[in-house]
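Beneath this line is the structure, given in structure tokens, with notes to follow.
Shown here: the complex without one of its protein chains, the others still in place.
Let's turn to chain A:
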Amino acid sequence: MSEPILRVNNLRTSFFTDDGEVKAVDGVTFDVPKGETIGIVGESGSGKSITSLSILRLLASNGKIMGGEILFKGEDLVKKSEKEMRNVRGNAISMIFQEPMTSLNPVFTVGYQISEALIKHKKMSKKQAHARSIELLELVGIPSPETRVDNYPHELSGGMRQRVMIAMALACDPEVLIADEPTTALDVTIQAQILTLMKQLQERIGMSIIFITHDLGVVAETCDYVAVMYAGQIVEYSDVVSLFKKPSHPYTIGLLNSLPRHDIDQDELEPILGNVPSVHDMPTGCRFAPRCPAASDICRAKMPELVKRENGNDIRCWLYTDEWDGEKEVDLYGQKRIAQS
């Protein structure tokens, strides 16, 4: 792993609602290596989007970073003032969103919207910014960019708009790009195009990408490292090959097992039983314990730590620690795992 450009260290983000504090992100730690892609996967409500919004400090007004640090090139973003953050956003770190249909302002041309970041961060003149917008549109593969630059968002298709969003995010040559489910709202062929485009651009510009998704197929396609999140915590962090070859955490195994496969004949998909625990009623022990087929007493009593294993992957599970008190060999969704001790 190359030198990390962004380190998220024990990040804790809470929302304050009428029902009290909701810990949406609870002690998340990961590194973003320079020039590589890290995927954050998890179900809805697992805290993956909140993690990314915390990095840019774009939380809703009732959200607050309660602790931890976000080190970007050695500087802690949590401690920066709002004004300093505005110079980071869209400049050194930028973000693309899930919904290309609503992510562009309908009353301005796409060229105007791309120019905006250039004028603000790069201090370009309107004319320069316009010319650069055309270049950027060409870079993201939009045909006849000279005419498209003066189009309004409603004149473009969903895939084109997502390309425009990418052009906007790349306008100031960011070092980190956060992509929050950038392909979820697109159909499959367009998805593939956008993913390929992002890969190409990454190689060209050398930026790091944080890829947030719930689609494991997309992860396999694009990411170098993967963090699997469950109920506000990272439960497994590893490189993409070992995650798919030999997942360790029961939740990861369950997730992979619930995907349809084309190499074997399947009549039914096997989902993970149960639901994500309610934020107001988190289990005291491991958060996955109520749904875990192998959960033992210690799982229900104590929260496991995220521990580095000998193969370099981080796992949050008692099964792989000396304190494991259950069966020596457990069956997780049809896969055998041997306890550590």
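The rule we apply is simple: a contact is a pair of C-beta atoms (placed from the backbone, for glycine too) under 8 Å apart; a residue touches a chain by one contact, two chains touch by 3 or more; residues count from 1.
Heads up, the rule we're going with is that contacts and distances are computed from a predicted model.
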The chain that is not shown, which UniProt protein name from "Succinate dehydrogenase, cytochrome b556 subunit", "Nickel transporter permease", "SigE family RNA polymerase sigma factor" or "tRNA N6-adenosine threonylcarbamoyltransferase" does it carry? "Nickel transporter permease"
Which one touches the absent chain: A:Thr13, A:Thr37 or A:Gln98? A:Gln98
Touch assignment to the omitted chain, from A:Ile50, A:Ile70 or A:Met165, lands on A:Met165
Identified contact with the non-displayed chain, of A:Ile5, A:Ile50, A:Val78 or A:Ala117: A:Ala117
Give the residue, chosen from A:Ser144, A:Ser258 or A:Ser278, that touches the chain omitted from the document. A:Ser144
What does the interface between chain A and the hidden chain look like in terms of residue numbers? 56, 58, 61, 86-91, 94-99, 102-109, 116-117, 120-121, 143-144, 147, 151-152, 155, 165, 168-169, 171
